[in-house]
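With one protein chain withheld, the remaining protein chains of the complex are depicted in position.
Letters A, B and C mark the chains in the order given here, with residues in each chain numbered from 1 onward.
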Amino acid sequence: MVQTLNIPLPDLSAIAPELILTAWVCGVLLIDLFIPKDRKHYVGILSLVGLTLTFLCSGYLYLRGENLSLFGGMLAVDGFALYFKMVFVVVVMLTIAISLRYLPLEEINLGEYYGILLFATLGMMVMAASTDLITIYLSLELMSLSIYILAGFIKKDPKSIEAALKYFLLGAFSSGILLYGMALLYGLSGTTNLSGIGSYFAQHDLSHEPTAILAMILLIAGFAFKIAAVPFHMWVPDVYEGAPTPVTAFMSVGPKAAAFAALMRIFLVAIVAVRPHWNSIFWGLAVLSMTIGNVVAIAQTSLKRMLAYSSIAHAGYVLIGIVAGNQIGYASVLLYVLVYVFMNLGAFSMIILLCTKSGRGDQIKDFTGLARVNPWAAAAFVVFFLSLAGIPPTGGFVGKLYIFAAAIQANYVGLAIIGVLNSAISLYYYFRVVMAMYMEELPGPLHLSTHPVLVFALTVMVLATLFLGLYPGPFIDAAMSSMAPLLPKAGVLASHF
Amino acid sequence: MDLGFFLLFAGLAVFSALMVVTQKDVVHSALFLVSTLFWVASLYVLLQAEFLAAVQVLVYAGAIMVLILFTVLLIQMEEVQKTNPWHRQWPLALLLGPFLLLEIVLIVRRGLFPFQLGEFTSDKLAAVGNTEAFGQILFTRYFFPFEVASVLLLAAMIGAIVLAKKELGK
Amino acid sequence: MVPITYYLWLGAILFMIGAVGVLTRRNAIIILMCIELMLNGVNVTLIAFAQRLADLGGQVFAIFVITVAAGEAAVGLAIIISLFRNRSTLNVDEINLLKW
Partner (left out) sequence: MSQYVWLIPLFPILAVLINGLFGRKYIRDKAHYLAVGSVGLSLLVAIGIFIEVAFLGGGGDYILYPWIFSGQLSVNVGFLVDPLSAIMLMVVCGVGFLIHVYSVGYMHGDGGYYRFFTYLNLFMFSMLILVLGDNYLVMFVGWEGVGLCSYLLIGFWFEKRSAADAGKKAFIVNRIGDAGFLLGIFLIFAHLGGLDYHTVFANAHNLSTGVATAITLCLFLGAMGKSAQLPLYVWLPDAMEGPTPVSALIHAATMVTAGVYMVARSNALFMMAPVSMATVALVGAATAIFAASIGLVQNDIKRVLAYSTVSQLGYMFLACGVGAFAAGIFHLMTHAFFKALLFLGSGSVIHGMSGEQDMRKMGGLRRHMPITFLTFAVATIAIAGIPPFAGFFSKDEILWQAFSSPHGHIGLWLIGAVAAGMTAFYMSRLVFMTFFGESRVDEHAAHHLHESPRNMTVPLSILAVLSVVGGWVGIPQALGGSNRIHAFLAPVLGGHGEAAAHGAVVHHPSAVAEYGLMLLSVAIALGGIGLAYQMYLRRPELPARLAQRFPGVYAALSNKYWVDEVYLYFIVNPIKRLTRSLWKFDANLVDGAVNGAGWLTLWNSFTSGRFDLSAVDGAVNGVGTLITAGGKAFRRLHTGLVQNYALAMFLGIFVLVSIYWLS
């Protein structure tokens, strides 16, 4: 029996960003072969061009208000996905900008670096758009595999390769756990499609089905690993410290945001029926993450580790938005992710500014007296720290404001109090660095190795952090409207704005 | 009849899996893993997933295990063999693991799993043939994930080369 | 006809043997193999469900899991080789430059 395969191709223009990026990766990897060793930064610049195209394309689709479901429900092209796609592209563009100077310093100036970074981007983009367990799993693995590789990119540095190994082993372990949860979910509902699972759960009252709760716990464990929530966070400080700094910067924002996107899709669409259960677990994870992240950050001497713990705490803050479970709450997740991109990438970029051949510049003491040498750099750092600590008038303040306001509105006053107290603690360790920069005398000569692109990227991040604090309105609007496609499925009534 | 085969294959698979974990020598572990994979593949046949059984043997037991064995041989293991193979935390892991397993076993026993929601009943599968039905669905409904998987393999390949190759000219 | 519960139990057992192996073995390659065991447990579960549901989605999922396992093995082994060149050990216990 001869059958012809009719591969159903939808209108591909809706996934043009992904297509452009895929084509671009292949092109970049090929062209890389013909670029001499000392000119590899051209590969980076070429990647930037491709990312710009991707961004424009996503932006166009976003503005057009696309809301499609493609490939038989495998993929959604909606505001939610496109919002995250744009965030990811910005993240990667900034990452490339801060890598251009770093790679030659560590003698890892390889074209493949950019190629793999683009693969990770592709994974994240698909992840945010996936509406099927299979696509989510595959894109998550595409992203993770790329990052395992990037974490170990400085092969000659034992720390870097150690970070890669730790991340790889734990990542594979956690994705096995996640996968088990997905398998149980599939068995319970007979489909891997998120909306399909959601409607099956709604039709057959499975909200107290033990297997469903088991699946939910396994899924939480898998995602909590990716977003670095306590107690699934243990890898974070080690991996962040060991990985090449631009990769750390990238890891601390990109994959985290992608994991939040997929988490929201799964938990709000597929298993919203067991919401009371996962809500209380997320409550606990949020409290633990904020508290342990902030408290342990105080004891750190390495800036990279300190920022790693601070990023754990930030995952806790973002979880508050999900726990709150109202429209502001969900929108605040999107908003916070955006703000977090700029402030956290910015803070990590400062480390690159101090990185030289002789030292990595990632200790807090390396920053002693920076304000005397370069007040601009110190001021930039202060902006990032103020934002991370949630002090007005920075983006971090607006983000936290929305998150806590959502919690209060949803009557999670206790959670809000814990969050506010935690952000009070956090300023303490951020300001240790500020004190070192402003108050203490310079121990010796301090060399800043500036690179025009790095300086440009830093300027962009500072301005973005401030802008988000001073004029956040349009971005809040965007977050609100991007969240809209998911709200009806999550059972939240979108009120009028 | 089926149950007999199931018990046989499952028993062998679990035994091999236990040996993978308990064998001191990496090569022995690897060989037992091949055995586990093979018995699991046999179970796939029982479950009317012949194509997967073939893939399991060819890709898993064949390709992946060869990769692992190559690595083992590439790395001089003498020194590794001498040390204690067990992590210090083994008592706790051994305590928690069976407990969690027991919980999972008891939970899934009561699971309300639906029955025959899809179209590929045993009879239909027998008529069409597993491989054909599989191929059909893989390239239609699951076309997009298939493409993602291909990109994933490309990324993994490039990454593995970058990480594993020796620095040239040094 | 074998009840699905048996398959689920088998899957759980394989998964848990793998997980305990990850927690107890010190050799990085064996840990990698234990992770493969876990994935096999999941695959058994998936395919058992696929048969019960008369839906091929589970089988497709399983084949993607195998694909990913292949990718993971390649990257993981590359990392392990690179690590061995650096540190001359595969004992994950001895790999603790990064801590606290």
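Methods note: contacts are C-beta pairs under 8 Å (C-beta built on N, C-alpha and C of every residue); 3 or more make two chains touch, one makes a residue touch a chain.
As the structure is a prediction and not an experimental result, all values here were calculated from the model.
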Displayed partners of the chain not shown (whole complex): A, B, C
Among B:Leu43, B:Ala61, B:Ile75 or B:Ile107, the residue in touch with the chain that has been omitted: B:Ile107
Of A:Tyr186, A:Phe225 or A:Phe267, the one touching the omitted chain in the full complex: A:Phe225
Full-complex contact with the absent chain, from A:Leu12, A:Ile45, A:Ile417 or A:Leu463: A:Ile417
On subunit C, residues whose C-beta touches the chain left out of the figure: 19, 22-24, 26, 31, 92-93, 95-100
Interface with the undisplayed chain - residues on subunit B: 87-89, 91-93, 95-97, 99-100, 103-104, 106-107
Subunit A, residues in touch with the chain not shown (by the definition above): 165-166, 169-170, 173-174, 177, 210, 213-214, 217-218, 220-221, 224-225, 231-232, 234-235, 237-238, 277, 281, 292, 295-300, 327-328, 331, 371-372, 375-376, 379, 391-393, 398, 401-402, 404-405, 408-409, 416-417, 420-421, 423-425, 427-428, 431, 435, 438-440, 470-474, 476-477, 480, 495, 497
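Everything that follows uses one rule, which is that only the chains that are shown with their structure count from here on.
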Separation of mean Cα positions, subunit B and subunit A [Å, integer]: 30
For subunit B, residues that touch 2 or more chains besides their own: 104, 108, 111, 113-114, 117-118, 141-142, 145, 149, 152, 155-156, 159-160, 162-163
Set of subunit A residues in contact with two or more other chains: 134, 138, 141, 145, 148-149, 152, 155-156, 164, 184, 187, 190-191
Subunit A to subunit B touching residues, read off their complex: 3, 5-8, 22, 29, 70-72, 74-75, 110, 112, 115-116, 119, 122-123, 126, 132, 134-135, 138-139, 141-142, 145-146, 148-149, 152-153, 155-156, 164, 184, 187-191, 200, 204, 206, 209-211, 214
Subunit B - residues contacting subunit A, complex: 104, 107-108, 110-114, 117-118, 132, 135-136, 139-145, 148-149, 151-152, 154-156, 158-160, 162-163, 167
Subunit C residues within the subunit A interface of the complex: 8, 11, 15, 18-19, 22, 28, 31-32, 35, 38-39, 41-42, 45-46, 48-49, 52-53, 55, 57-58, 60-61, 64-65, 68, 71-72, 75-76, 78-80, 82-83, 85-87, 92, 95, 97-100
